[in-house]
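What you see is the complex with one protein chain gone and the rest in place.
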Amino acid sequence: MSRSPTTQTPFSAWKTSITDADDTTIRYRGRDVARLMTEASFSESVFLLHRGRLPTEGERRLIDAILIAVADHGPGSPSAAAARVVATGNRAAPEAAVAAGVLAIGDKHAGAGVACMQLLAEGLQLALSDSLSLDQVAGRIVSAARARGERLPGLGHRVHSTDPRTAVLFNLAREYGLAGDGVALMLAIERAASAHIKPLPINIDGALGAVLHDLGFPPLFAKFVFIIGRVAGLTAQVYEEYTDEKPMRIRIPVTYEGEPPRD
Amino acid sequence: MSRSPTTQTPFSAWKTSITDADDTTIRYRGRDVARLMTEASFSESVFLLHRGRLPTEGERRLIDAILIAVADHGPGSPSAAAARVVATGNRAAPEAAVAAGVLAIGDKHAGAGVACMQLLAEGLQLALSDSLSLDQVAGRIVSAARARGERLPGLGHRVHSTDPRTAVLFNLAREYGLAGDGVALMLAIERAASAHIKPLPINIDGALGAVLHDLGFPPLFAKFVFIIGRVAGLTAQVYEEYTDEKPMRIRIPVTYEGEPPRD
Amino acid sequence: MSRSPTTQTPFSAWKTSITDADDTTIRYRGRDVARLMTEASFSESVFLLHRGRLPTEGERRLIDAILIAVADHGPGSPSAAAARVVATGNRAAPEAAVAAGVLAIGDKHAGAGVACMQLLAEGLQLALSDSLSLDQVAGRIVSAARARGERLPGLGHRVHSTDPRTAVLFNLAREYGLAGDGVALMLAIERAASAHIKPLPINIDGALGAVLHDLGFPPLFAKFVFIIGRVAGLTAQVYEEYTDEKPMRIRIPVTYEGEPPRD
Partner (left out) sequence: MSRSPTTQTPFSAWKTSITDADDTTIRYRGRDVARLMTEASFSESVFLLHRGRLPTEGERRLIDAILIAVADHGPGSPSAAAARVVATGNRAAPEAAVAAGVLAIGDKHAGAGVACMQLLAEGLQLALSDSLSLDQVAGRIVSAARARGERLPGLGHRVHSTDPRTAVLFNLAREYGLAGDGVALMLAIERAASAHIKPLPINIDGALGAVLHDLGFPPLFAKFVFIIGRVAGLTAQVYEEYTDEKPMRIRIPVTYEGEPPRD
């Protein structure tokens, strides 16, 4: 038995500023978890873990509203469908089914929230640097998308003609004085798209992207908040698959269009 | 181009009792999502999605407390470590890193909650069928585990001598009159284990398992609630890895102990 | 900025007997990868990585045959369907789609190989300890499954009345003198099931489980070899989805059967 060290590199401890734990306490961002458990809600803790402070009442309500808005959209949405298909073959590892659902939350399914926040940040930067109005910026954004033949992130929905979650979110943001330039530019883009392309109402990705921008979150958080909320729905979908359906019941009909038999 | 139908089976629509969506509304378990967004918290919606009704105040507080309790335990826990390792090689797909974290939530990491709920259900069934006291049942459970050389689920923790989250959860359950036979039997098992093995305080898996049993949840929900809560921490861990660390910075030192060179 | 070490534990290098790498060489099980690249096939390297030695010609051909047999079964199988559904929402991270396909390879989809190998090992142990013939053992196995109302692993297929891969594999094993007690007991189980239940031909899971038993592999390898082979098909499925289909084209029809509107 030979024994040669493949890596001599000493190991450096990983650094973190999120959670500290010792023998008898756990702290998130310096706050005692035991106390958070009795005094805070989960959505406040989501905010705390990501921002390093507890939210105000308005911030807390917006995070709650977003998490609820994205929690489920039935078994036919790609994330839930992926979870269900994995669950049909894998009854022993529910975490595998939930993880497959998370993996479907890519650039096309719910990815528009991230793209929207990047678009809003760039647009607002442009308004500032070139002294443009939000309507002017929105006009440029819509023209550029048309010229490239690309879809505008955050507009339109394959199921809803009007996404019922958008108005609720924007109204909540206004109620708490938290609707800012992000929401304003998103609405300007909706107007410009309706004028120059066709009516394309803001969907939940556009709505949460605008609100999260105004709350000061980085673009990636649009995906993270979608995942956190959606996992609630995915677990319910997997549980329903396990309890109401037989293993291997899912069979997708397929038409073969390839080469004919060659031997 | 040949064209032969591989599957003639007609497709049956998937059935669900969780979420309904039409052109302008979305409903979870019959409740309008727009209204939930303004009136409910996320933890209430988690309860609604899984149970079909909104929780009472006490139930809501216990779900919040559990979700907070499991949200993070630092980057060294297997779920966060898996997310971080994937993030070191994959900066373009944060959903991949979060999903890897979910995949670590298996039978050994946080799986004790499920095992605990099964143990409690069986133990309480035995108490009923054989007219035994909870202490008698606990004694049998501990003896059986010792005889098989197995660990008791829900007791002991590799970091904490006393898990700071257990007492908080049990106190909340008592405060709302929601601590029942599950909590009582779990405490009896802790006493029996301390008497016959060694002091093994109830950990968060045991605590949430006992409370969820008394709230009427099925065993699988112990894993689901852990995943929902932990995803909040995993997203924060992935974001910290992306912003504070360079790609491919993680290198695990390795010692090779296998065959010497053979050619 | 406080700075408290959460974990004082020093890090122990991970141990391995599989691969060793230094500045200029890589070795699998002691064999120079540069030389394997010119002298060996991939299936030989799969054998080497798992068994610590290169295969004989017969062993190599059986591994190749098994890997080919399981490589694909069209987009409707749960693993390919899961990969396709994730790919519909995630065009930026093909690894996410492939991983979702791997996650569907659970206890029900392809898990029968593992169950089969365990069943064969137990059955052969019983034949030895109780001096039973393989037909007697097979009879007991079939009776026990009928008594418990359980399906026998490795028999029957939802698409094929006769799995075309089984005979090929058994014939190859016989040709090289590698068919042993595992194959013999599997065939005895097929006979007993046909006599006492209904005609249930050995499927690919049963065939590869029997052959891998006779090659001396542990039960888990039945799942591993399925994953290795199937990943070839999953990558082709994901590529076809990316190139032939539009993002978000997959929509599973759903019927809602839950609570009516409640507000």
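Which chain is which? They are A, B and C, in the order written, and residues in each are numbered from 1.
Note that contacts are C-beta pairs under 8 Å (C-beta built on N, C-alpha and C of every residue); 3 or more make two chains touch, one makes a residue touch a chain.
Just so it is clear, the model here is predicted, and its values are computed rather than measured.
Within the full complex, the residue among A:13, A:167 or A:184 touching the omitted chain is A:13.
When the whole complex is considered, the residue among B:99, B:145, B:185 or B:222 that touches the unshown chain is B:99. Although one chain is not drawn, its touching partners on chain C can still be listed: residues 1-11, 14-26, 28, 33-34, 36-38, 40-43, 45-46, 49-50, 63-65, 67-69, 71-76, 84, 93-96, 98-100, 102-103, 105-106, 159-162, 164-165, 167-169, 172, 218, 220-221, 223-224, 227-229, 231-233, 235-240, 242, 244, 251-261.
Residues of chain A in touch with the missing chain: 6-7, 11, 13-20, 27, 29-32, 35, 52, 74, 76, 90, 92-93, 95-96, 99, 103, 252-263. In the full complex, the hidden chain is touched by chain B at residues 4-7, 11, 13, 16, 20-22, 74-76, 78-79, 81-82, 85-86, 88-93, 96-97, 99-100, 103-111, 158, 247-248, 250-254, 256.
Quick note on the criterion: only the chains that are shown with their structure count from here on.
Each chain's centre was taken as the mean of its CA atoms, and the one lying most distant from chain A is C.
Centre-to-centre separation between chain B and chain C, using Cα means, comes to 28 Å.
Centroids of chain A and chain C (each the mean of its C-alpha atoms) stand 34 Å apart. Contact with two or more other chains is made by residues 6-7, 11, 13, 20, 74, 76, 90, 92-93, 96, 99, 103, 252-254, 256 of chain C.
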